[in-house]
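Heads up, one of the protein chains got dropped from this complex, but the rest are sitting where they should.
Chain naming follows the written order as A and B, and within any one chain the residues start at number 1.
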Amino acid sequence: MRTFKQYTTDLFGGIKSLLTGLSVTWKELWTKKVTRQYPENRDMLVISDRFRAELVMPHDENNEHACTACGICEMNCPNGTIQVITKMTETEDGKKKKELDRYIYDLGMCTFCNLCVITCPSSAIKFTNHFENATFTRHKLVQQLNHEGSKLGVKKKEPTSSRPSPKEKEKSL
Amino acid sequence: MFQSYSQPLEFTNLTSWLDAALRENLPEFWAVFIELALVGVVLLAAYAVLAMILIYVERKITAFFQARIGPNRVGKYGIFQTVADVLKILIKEIIQINKVDKFLFYAAPFFMIVASVLTFGAIPFGKSLQAVDFNIGVFYVTAVSSLGIIGVLLAGWSSNNKYSMIGAMRSGAQFVSYELSAGFALMTMVVLSGTMQFSEMIENQAYCWNIFNGHISSLVAFVIYLISGHAETNRGPFDLPEAESELTAGYHTEYSGLQFGFFYLAEYLNMFIIASIAATVFLGGWMPLQISGWEGFNQLMWYIPSYIWFFGKVGVLIFLSLWVRWSFPRLRIDQLLNLEWKYLLPINLVNILVMVILVLTGLTLTDLF
Partner (left out) sequence: MEKIKKIILNIFADAVFEEKDKLTVTVDPQKLHELIKTLHDNEELPFDYLVYLIGMDWGEQLGVIYLLSSSQDTSKEIVVKTGTSDRENPLLYSITDLYETAHLNEREVYAMYGIRFINNPDMRRFLINDDWVGFPLRKDYDANPEINPVSVVSKDIIDTAPRIMETPDGLKEEVVNIFEADDYIINIGPQHPSTHGVMHFRTALDGEIVKKIDIHSGYIHRGIEKLSESLTYPQILHFTDRLDYLSANINRHALCMCVEKAVGIEVPMRAQYIRTIMDELNRISSHLLAWSAQTNDLGATTAFIYGMREREIILDIFDKTCGGRLIINQNVIGGVMFDIYADFQKDVKAFIPYMREKLREYDRFFSHNVIALGRMVNIGNLSKEDAVSYAVTGPAGRASGWSCDVRKYQPYALYDKVEFKEVIRAEGDSYARYMNRLDEIEESLKIIEQLIDNIPDGDFLAKTKAVIKLPEGEYFQGVEAGKGLFGVYIESRGEKTPYRLKFRSPSMALVSVMPLICKNEKISDFIGIGGSMDYVIPDIDR
């Protein structure tokens, strides 16, 4: 008879566990749904400030950026996402000076490791949270970050050769 | 005339008017011919529409169980989602596969769909809304619905794919086993109602549904029928033949386009068929809830058309099936067979005996009160 007893306890124990499972889904049936309706919710969408979606080079109102074309970002990038193309210009006093011509960034290659931003000595580049970067062709992912006709802004303070402490960086972000 | 007042929304008026009009204007043969053709067209249309509704409902309810909101892009609340899906499936290319057994491969989906349409015809949707009313209705339904398995087996065999093959073999074992339980559960109710004809069964349940009439024994038969019916439709937790996490898509791995659509449609319709047979046999089919003696209440109930009753009952059962499907993990093949042969079948055999005793000794509710 012991086996019959076991048979019945198995049966009813099993049924009970199944009913418990059903009760969980029943409860879930009435809980708030977690789906977020993109793109309808675009206006309310909160993307965290630190979210790294795309590298940009901020320009001020005079169309000036902070990039000195030193190439440290290019050197630090682990997979050749950044290409800094420089040109030589002559300043008024006749000195030759290296200046940024084009700052090419390949979004398709980028691994968003943030090394370029933390090593940049003049905080010229940063990541933004504009995440809608889908394009139909790959070549559109290759972007020029410095605006047309932009030039190096006059800095209030000469950047030191060592990299700035991340705290300052944080503020500038 | 009394009926048209008391049951204003029944289809009986329409059908009898149509019948009379046709017979008046045409010879008997043509009248019957046109009626048959009409019934056929209406059934096929209902078949497709029902499947589409079911797919939508399932996707929506599934989503609600899973903390999602489900389809919501095509039309308000996504109600036209399945219409869009059907259109897509219709215009999809049917991929020709080289190494399949061509004849069987293309025939398999038809077995599926024909079996379920045949069963579909025998279902009483409402008062006098039944295409065929055999005097062996229950027997007929059990017989033709099991034809579908041939489609599954053929699909698995002819696909020349190892996954499909395993899926089909699992399906065969599963179907044969659970057919037994489903059949026995229905037989239990045949013992109770003393008839195999659906219309008669429903009439018998006018004041007391079978599930109450046979109390304990009916309840057990009902649960067993639901479980084995669920298993017969190959839906989770009994979806081993498909088992997407194991066999990618089981027996219909190689199918595409409309052919896959046939399998898909048949799956949903089979779910509906199982639910409607359960509703008819256990819950009084289209018969409204009536309590003998409460004439006013009964009259009120009759104002709700019979097909609403039918679809309401079926809806509840389908919801139950979805609820189960989306709550449990999948069984393994040996566990599946264990459940059938070690639990359901013995219980069923005892149950049918109990029912016979109940009926013979007059212990059913109608006999008692």
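By our rule, contacts are C-beta pairs under 8 Å (C-beta built on N, C-alpha and C of every residue); 3 or more make two chains touch, one makes a residue touch a chain.
Here the structure is a predicted model, which means the values were calculated and not measured.
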| item | value |
| --- | --- |
| Selected residue (touches chain absent from view) among B:Gln81, B:Ser327 or B:Thr364 | B:Ser327 |
| Among B:Ser16, B:Gln299 or B:Gln335, residue touching the chain not depicted | B:Gln335 |
| Residues of subunit B (touch criterion as defined above) contacting the omitted chain | 65-68, 162-163, 166, 170, 236-237, 239-240, 243-246, 248, 326-335 |
| Missing-chain contacts mapped onto subunit A | 13-15, 17-18, 20-21, 23-25, 28, 34, 48, 50-52, 76-78, 111-115, 118-119, 127, 129, 162-163, 165-167, 170 |
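Note that in this section only the chains that are shown with their structure count from here on.
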| item | value |
| --- | --- |
| Cα-centroid distance, subunit A relative to subunit B, in whole angstrom | 53 |
| Sites on subunit A touched by subunit B in the complex | 11, 18, 21-22, 24-26, 28-29, 31-35, 37 |
| For the subunit B and subunit A complex, residues of the former touching the latter | 63-69, 72, 323-324, 326-328, 343 |
